[in-house]
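Notes to accompany the following structure.
Apart from one protein chain that is not included, each protein chain of the complex appears where it belongs.
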Amino acid sequence: MLSFVSDLRLVDHHCHGVLRDDVDRAGFEGMLTEADRTSPLGTSLFDSSIGLAVRRWCSPVLDLPPHAPADEYLARRRSLGAADVNRAFLMAADVDTYLVDGGLSPDLLLDHRELAAVTGAVSFEVVRLEYLAEQVVSAGCTASGFADAVRARLDSSTAVGAKSIAAYRVGLALRPERPTAKEVADAAGRWLASGGRCADEVLTRFLVWEALDRRLPVQFHVGYGDSDADLHRCDPLLLTDLLRATAGLGVPIMLLHNYPFHRNAGYLAQVFPHVFVDLGLTTHNVGHQASRLLAEALEIVPFGKFLFSTDAYGLAELYHLGVLLFRRALSDFLTAAMASGDVVEADAIRIAHLIGYENARRAYRLD
Amino acid sequence: MLSFVSDLRLVDHHCHGVLRDDVDRAGFEGMLTEADRTSPLGTSLFDSSIGLAVRRWCSPVLDLPPHAPADEYLARRRSLGAADVNRAFLMAADVDTYLVDGGLSPDLLLDHRELAAVTGAVSFEVVRLEYLAEQVVSAGCTASGFADAVRARLDSSTAVGAKSIAAYRVGLALRPERPTAKEVADAAGRWLASGGRCADEVLTRFLVWEALDRRLPVQFHVGYGDSDADLHRCDPLLLTDLLRATAGLGVPIMLLHNYPFHRNAGYLAQVFPHVFVDLGLTTHNVGHQASRLLAEALEIVPFGKFLFSTDAYGLAELYHLGVLLFRRALSDFLTAAMASGDVVEADAIRIAHLIGYENARRAYRLD
Partner (left out) sequence: MLSFVSDLRLVDHHCHGVLRDDVDRAGFEGMLTEADRTSPLGTSLFDSSIGLAVRRWCSPVLDLPPHAPADEYLARRRSLGAADVNRAFLMAADVDTYLVDGGLSPDLLLDHRELAAVTGAVSFEVVRLEYLAEQVVSAGCTASGFADAVRARLDSSTAVGAKSIAAYRVGLALRPERPTAKEVADAAGRWLASGGRCADEVLTRFLVWEALDRRLPVQFHVGYGDSDADLHRCDPLLLTDLLRATAGLGVPIMLLHNYPFHRNAGYLAQVFPHVFVDLGLTTHNVGHQASRLLAEALEIVPFGKFLFSTDAYGLAELYHLGVLLFRRALSDFLTAAMASGDVVEADAIRIAHLIGYENARRAYRLD
């Protein structure tokens, strides 16, 4: 691996917390991929690209030989306990700065400060918009008071960015206009009457516009996720109207994950001034094939618009793999380009720094 | 090629019969790709990836040097006659077990028993649902009797799986619910009044649910096919609602072919417990580029959910090429992963066995 890539400082601009407690085999397999659980019709989820990557790359971190069998690996993991496992993988990952979406299963996971404390890293919060709205409703509000209650929470937030899971809840075909006060109150009223999760197109748009008003970069889950999502409603191209409407604000919009729509995402990052993309989640899920995916993702996206993230969630292994497979893929990309004479080393170094941390620092104004 | 891949036992879980009689050049070219015939605006269909593959790999099977010119190849083929040509290629393909969809042009093709008899292979029937429905109508039935007539045929079938060409007839955006008896009778009535092929969304869903009731794995044509299909209605993601509705039944759903939506299909196989995928038809159509396609198809699909098939139809060459190019692609995939240290040989062998035959045997309960 290129030394300037193996040493590259990293801002992980989108991840979640790591599990506080131990997990059994079923739980481990259930968090390994986007499947809920191992299927009785299939075989173990270790029989997958990411399963192979865990056995190869994570075994040595737990002082096992590479490619240890799954049972042996899980036994070793249990014998060490969650705290030691977390420390081992987070130290191996060696991320400089975490931006943490803490709104998914907060009870089970370390929060952003606890995560960072494991390795002495820096961390920032990313506020999950749908979770914030649900907190507003849980705390008690009226339909007409919903909007101001959301605003108050956003105003008091110390988050450096916002995150929307519109893809899971209403799809990405959001209308472009900021909803009116009446539309928001009406939608809130419907939600208060029906209960359930925040899954309303008007409210989603309201949340996004409010975040943009506060100059918070807005992250969108895009593409690949679990079976809750209708993937055909998760193509980033469906965001085009909203991107066009918000292009003039000068506030970044971050398209996360993007597989298998990563080329579509790259197009949006090229033509819209405020769009950035990453390849989080994908990188560790495709395991040893990550190099090809990163190369595809970098076809037309400006290098100043591509970010690093892991989207790691729960399993400490995913932080390590997200980093390691990314470094390997970036090194492969730059090594090939230098070998063919298409990039000189000084440019390769600059591109690595942009992608590893400079773009994130600039876009989120972390300094 | 890796010896454990060149020797790998194969269950071809989706193919058709081979032509009983000889074929002229126009007929040969018309069956080589998904084009109906050679276009006067283009050139020979031998000028394509599959055409190059025929000349390279099929010529030696007919005792010609590799890369024999098309005319020479076809002359040799004619001089041997259909029976010898079929035997030569099916012996070269060396498939252990065929699952044969016999519902397309049955008069022209060997049926599944005849196909298997050529080489002493084992064969099973896959019942083509739309063809079964058309047979019910041809045999004479009433609108209210249609459903039971379908059920009777399914009950007496010895098929190990069912196949739907919804993609060609109504698109894959099937609604998830099982249609009611009244809806089925009404739809059957409309069809009986209008005539033509089975091309009704309600009837398609009825057929699929009836097959699932009998625990028959249901194969769907997905993606790439001839110009009869509207490819934008053949994206497997359009099946999401139906897949969600049937996930709890424990009966496999097989997504066939999938090009160019193979990544979408792999996602479905990861997140839905009953979804399996293959790369049939694609493999021989892309010829020497099959290795890249197989690698893409294996990015996120669990190795326990990927099946081998040729989708060979009519031309004996397609059985040979479907097998050979698949073996070559699988060997390339595993060789590269072993060379980079990402997979050890024991795992590579296990993955090959899963994909070659174990997954099919388990999913179709062939033992």
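Labels A and B are assigned to the chains in the order they are written; within every chain, residues are numbered from 1.
Note that a residue touches a chain if its C-beta (ideal position, glycine included) is under 8 Å from a C-beta of that chain, and two chains touch if they have at least 3 such contacts.
Just so it is clear, the structure is predicted and the values come from calculations on it, not from any experiment.
Only one residue from B:T33, B:Q135, B:S157 or B:T335 touches the chain missing from this view: B:T33. Looking at B:S144, B:Q289 or B:T335, the residue that reaches the missing chain in the full complex is B:Q289.
For chain A, the residues touching the chain absent from view are 235, 237-238, 240-241, 244, 247, 250, 252, 263-264, 267-268, 270-274, 276, 295-296, 298-305, 337, 340-344, 347, 350-351, 354, 359, 362-363. For chain B, the residues in touch with the chain missing from this view are 33-37, 39-45, 47-49, 52-53, 56, 66-67, 224, 226-227, 230-232, 259-260, 285-289, 292-293.
Here is the rule we use: only the chains that are shown with their structure count from here on.
Annotation: 37 Å between the Cα-based centres of chain A and chain B.
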